[in-house]
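With one protein chain withheld, the remaining protein chains of the complex are depicted in position.
Chain nomenclature is as follows: A, B and C, assigned in order of appearance, with residue numbering initiated at 1 for each chain independently.
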Amino acid sequence: MLDIVTRQKDQAVIVAISGDVDLYSSPEVRKVLIGLTGRKAPLIVVDLRAVSYMDSSGIATLVEGLQQMSKYGGELRLFGLGAAVREVFELSRLDKVFQIYDSEAAALPDNQAAETP
Amino acid sequence: MLDIVTRQKDQAVIVAISGDVDLYSSPEVRKVLIGLTGRKAPLIVVDLRAVSYMDSSGIATLVEGLQQMSKYGGELRLFGLGAAVREVFELSRLDKVFQIYDSEAAALPDNQAAETP
Amino acid sequence: MKATKRKRANLHNKTIDTVEFRVASDPKLLKIIRAGITHLCELIGFTPQQSQQTTLAVDEACSNIIKYAYGGATDKPIIVTARLIQNGIEIILRDFGKKAVPAEIKSRDLDDLRPGGLGVHLIRSTMDVVSYDTSRKRGNELRLAKFSAAPAAAANSDQTPVVPASS
Partner (left out) sequence: MKATKRKRANLHNKTIDTVEFRVASDPKLLKIIRAGITHLCELIGFTPQQSQQTTLAVDEACSNIIKYAYGGATDKPIIVTARLIQNGIEIILRDFGKKAVPAEIKSRDLDDLRPGGLGVHLIRSTMDVVSYDTSRKRGNELRLAKFSAAPAAAANSDQTPVVPASS
């Protein structure tokens, strides 16, 4: 149902999620994030392009990740939010709390540096 | 729900269907085919690439089209059958009755000529 | 009791105008409800946004039944009944678990950032009617409704296929 692929890319860990993130599947996302924040990953980039549905349990999981990371100065970034997912963030007024990017390239620090040399 | 786009391409009329073809929507397909066979379209090519589901009512509609066309010597060709749709044809033993092609190019007479010059 | 009797007689003998999902309180079944609600919303001509909002609200409401009415038990009944009304959709969610305390059914302050505490807020901000009823003999009933701005399109397909004049 839910498919999560995590890979290292330079300083970042990219977590690509596919499927619906709901009460059933969000614990799987949580496991991955807890694993990464447990070893203080400095930058986690969550790829939501293949997430067609996310409810408040998915949002809660990401808020938890954000708070864990802020404790050790890590950064959580999101990209690839479809209309339905983006709206849940907006309704929750979290679209300004999370760092949300349009693409993986934009979310990765190297490219940002390249864009503002 | 169901989307049908019909267009002329040289001698052929291409009928592109998107959506599920079932008891609810197959009458719409039938209307289009009846319209075309009514004016004796010589070649109808049905594009099924965007059909993810078809049941026996869809099959029945195509069989009716086939029979109408054979009365005046017209030809009905299909292409773009996904695994689920193809299986319904196979289970009905109609995969050998219909002319089934892999692509639009293969289903069109010009290209066939080009392939066998 | 009478209402239940009437409903059953209705079901077996006469006509029905609702779609009812009876599922166990198992999170893995939520997707079934979502798929059904989304399809119904599409049938009545809701915009994609209206469909997504309705589906979200029903999913959040079911999640809360699982979490609060049934304390996480996955084998208790949830009945979701959807009715296509004049210009929108009405959805009744019925459980037979622990009664909710109405005053407690509210999300956290949105500025108080913490995991959780958003479901009820999402339900209330997406639906036009949200009405909790804990007065039933057993369990709870939640009535949700959402209206389209304009009267919903008739649920019939009247797409006109494009058929060009042919030689």
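In this text, contacts are C-beta pairs under 8 Å (C-beta built on N, C-alpha and C of every residue); 3 or more make two chains touch, one makes a residue touch a chain.
Quick caveat, the model's predicted, so the values are computed rather than measured.
Undergrad: In the complete assembly, which of A:V32, A:L48, A:L66 or A:I100 touches the absent chain?
TA: A:V32
Undergrad: Considering the whole complex rather than only what is displayed, give the residues of subunit B touching the chain that is not shown.
TA: Residues 1, 20, 22-24, 53, 55-57, 59-61, 63-64, 67, 83-84, 87-88, 91-93, 97 of subunit B touch the chain that is not shown.
Undergrad: For the chain that got dropped from the picture, name the residues of subunit C it touches.
TA: 11-13, 15-24, 28-29, 31-32, 35-36, 39-40, 43, 75-77, 96, 138, 155, 157
In the analysis below, only the chains that are shown with their structure count from here on.
Undergrad: List the centre-to-centre spacing of subunit A and subunit C in whole Å, with centres computed as mean CA coordinates.
TA: 29
Undergrad: How many angstrom between the C-alpha centroids of subunit B and subunit A?
TA: The computed centroid separation for subunit A versus subunit B comes out at 44 Å.
Undergrad: For subunit A, what residues touch not just one other chain but two or more?
TA: none
Undergrad: Subunit C: which residues touch two or more other chains?
TA: Expected reply: no residues.
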